[in-house]
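The complex is shown incomplete by one protein chain, all other protein chains being positioned as in the whole.
Letters A and B name the chains as they come in the text, with residue numbers starting at 1 for each one.
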Amino acid sequence: MKKKRKMSKKQKTYLFIIIPVVLLFFMFNTWPMLNGFFYSFTNYKGYGSYEMVGFQNYIDLFSDTRVLKSYLFTFKYAICGTILVNVLSLLMALALNAKIRCKSALRGIYFVPNILGGLIIGYIFSYIFTYIIPAIGQTWNIEWLQNSILSSPAYAWIGVLIVGVWQAVAMTTIIYISGLQTVPGDVYEASRIDGSSKWTEFWKITFPLIIPFVSINLVLTTKNFMMVFDQILSLTGGGPAQSTDSISYLIYNNGLDGGQFGFQSANAFIFFLVIVIFSIVQQNITSKKEEQL
Amino acid sequence: MEKAIRKSVKKPKEKTNWVLTIILILGTFTVFFPLYMAINIAFKQPSEMTNSIEGALGLPSSINFSNFAEAMRVTDFWHSLGNSLFITLATIALALVVYSLAGYVLGRTIAKHKGFKWVYLYLISGMFVPFAILMMPLVKETAMLHLGNQFGVILLYLVFYMPMNVMLYAGYMKNIPTVIEEASEVDGASTWTTFWRVIFPMMKPMHATVAVLTALGTWNDVMTPLVIMSGTGINTLPIAQLNFQTQFGTNYNLAFASYIMSLIPILLFYIICQKQIISGVANGAVKG
Partner (left out) sequence: MSVSLKHINKTYPNGYQAVKDFNLDIKDEEFIIFVGPSGCGKSTTLRMVAGLEDITGGELLIDGKRMNEAEPKDRNIAMVFQNYALYPHMTVRKNMEYPLKIAKLPKEEINARVAEASRILGLDALLDRKPNALSGGQRQRVAMGRAIVRNPKILLMDEPLSNLDAKLRGQMRIEITKLHKKLKSTIIYVTHDQTEAMTLGDRIVVMCDGDVQQIDTPENLYNRPANKFVAGFIGAPQMNFLDMIVEETPQGALLKQSNSTLTLTPVQSRLLKDKGFKSGDHVTLGIRPENLSAAIDTKDHANCIEGVVEVFEMLGSSSNIYVSVNGQNIAAIMPAGHFCKEGDKVSLNVDIDAIHLFDPKSELNLLNM
């Protein structure tokens, strides 16, 4: 009894702080999520009346080619993007952490793409892909450069990928650099005395020591690439022939403007599950890797 | 800490790697080229835009700011800039206060108190919720609450960035010994006063990280204002570009002048606080 009363003043302050925060979070995160979950069982268009349709939306999802294509594109984009970004970033980080001149200036410059908005970068690259590269192709008579990559259903995704990678490398590199800086210098000195080459030094010493940073980067880049939106909006609008429809873009486009509110809610929910499962798997692999070290 | 690490890593007696330096300097071309293109086109007149390579890459015949003036007029630049600034600054201010308070409470209680532990896990779980799933219900909800405006966008940002940042603050509380709080209590302060006069100032490194992450996130965000404020006529800078693109799609010179203008504020911010931004972003990612 006494204990309860004594604790209460501090505890009260804590509750006074945390309750509004939880309410706010519930109102703009949990509540809309539950709402979306509810709509995913209806045929709501976003306006007008609607009926409950049970699991029909979920069943339809698996036979809707546009949805399936969007998943295929998003996975293809995320996998290629993650690999490319991490390989490039690791190389960049090694280079930027080596004994070079103008180190901080170079680091500063290579970080610029990260601070610029995806939309405007998309527009600028869109112009480069549509006008400048074909102009170069024509001048030097290189056939495969003469048409805009963004207008080709087969290759447009590569255009989007280039822009995505261009932006993502900056951030990933910075994280790798901070990883490399945690490797103490004497470890290198020891290995140099042992006579190992740069190549074995990297694989046997540097890489194992920065594994935690590799896993952070893998999680971050995969998630960001899975949720790609700005670049699609500014570069292709999902085209040509829906070849670059990302899941986020499809939910936005068809859910809000295409009269598929209920259907796309179901899609959004599946997407949420994919992200959760992905995160759990990622977490497990990471913690196992870290245990091994 | 940072400095100590950097020092210990420095390997003495190693020669400058000039080959690498030169490769890296050449590589900055990939960063500068798109920016150069944007600036270049922004200064050109439509008549200078030919399909030849000289037309595409060559410098403009004269430095002329008329494109910028015109772009400012048609995008209502100052209003959009004002909205973007207002949303970003208000979000940062609220973020620092709300997240640090929540992080403080949770950082101090999750180890001992089951209830708070659940609250913490509940808030953190928000990290897995993609915006796509909330987007459509949020449009309806904000419209219903008359929040289809800047204030709604600010509130939403506050909620979206909450999981990550509360986690950062709660984790940072480990660096602030409880004995400091006890000292303040014995000195006569209430929990509330202790937070504002002792804990909040001691969280300074985390404030920098959270402010930078929030600033970059909100300033460049398209999706939230796009879905929440569509049809209200209220623009942020990115939304102004989006509308501009659909309305004046053909006039690239005007468009690029407008893009450049919307990039300038964030570039200035970056040039001024480059160190804090890079370390803040890295900090956030590594700890979060």
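Everything that follows uses one rule, which is that contacts are C-beta pairs under 8 Å (C-beta built on N, C-alpha and C of every residue); 3 or more make two chains touch, one makes a residue touch a chain.
Keep in mind it's a predicted model, so treat the numbers as computed, not measured.
Visitor: Which of B:Ile25, B:Ile124, B:Ala189 or B:Leu267 sits in contact with the chain that's absent?
Guide: Touches the omitted chain: B:Ala189.
Visitor: Using the touch definition up top, pick the residue from B:Val19, B:Ile63, B:Met144 or B:Val179 that touches the left-out chain.
Guide: B:Val179
Visitor: Which parts of subunit B are in contact with the chain that was left out?
Guide: Touch with the absent chain occurs at residues 177, 179-180, 182-190, 193, 197-198, 201-202, 204.
Assume only the chains that are shown with their structure count from here on.
Visitor: Can you list the residues on subunit B that touch subunit A in the complex?
Guide: Touch list, subunit B to subunit A: 5-6, 8-11, 14-18, 20-21, 23-25, 27-28, 30-32, 34-35, 37-38, 41, 51-53, 55-57, 98, 101-102, 104-106, 108-109, 116, 119, 122-123, 126, 128-141, 155-156, 158-160, 162, 190-192, 216, 219-223, 227, 238, 241-242, 245, 252, 255-256, 259, 262-263, 266-267, 269-270, 274, 277-278, 281-282, 285-286.
Visitor: Touching subunit B in the complex: which residues of subunit A?
Guide: Those in contact with subunit B are residues 9-10, 13-14, 17-18, 21-22, 24-25, 27-29, 31-33, 35-36, 39, 46, 95-96, 98-102, 106-121, 123-125, 127-128, 131-132, 135-136, 138-139, 166, 171, 174-175, 177-186, 188-189, 213, 216, 220, 226-227, 229-230, 233-234, 247-248, 251-252, 255-256, 261, 264-265, 268-269, 271-272, 275-276, 279.
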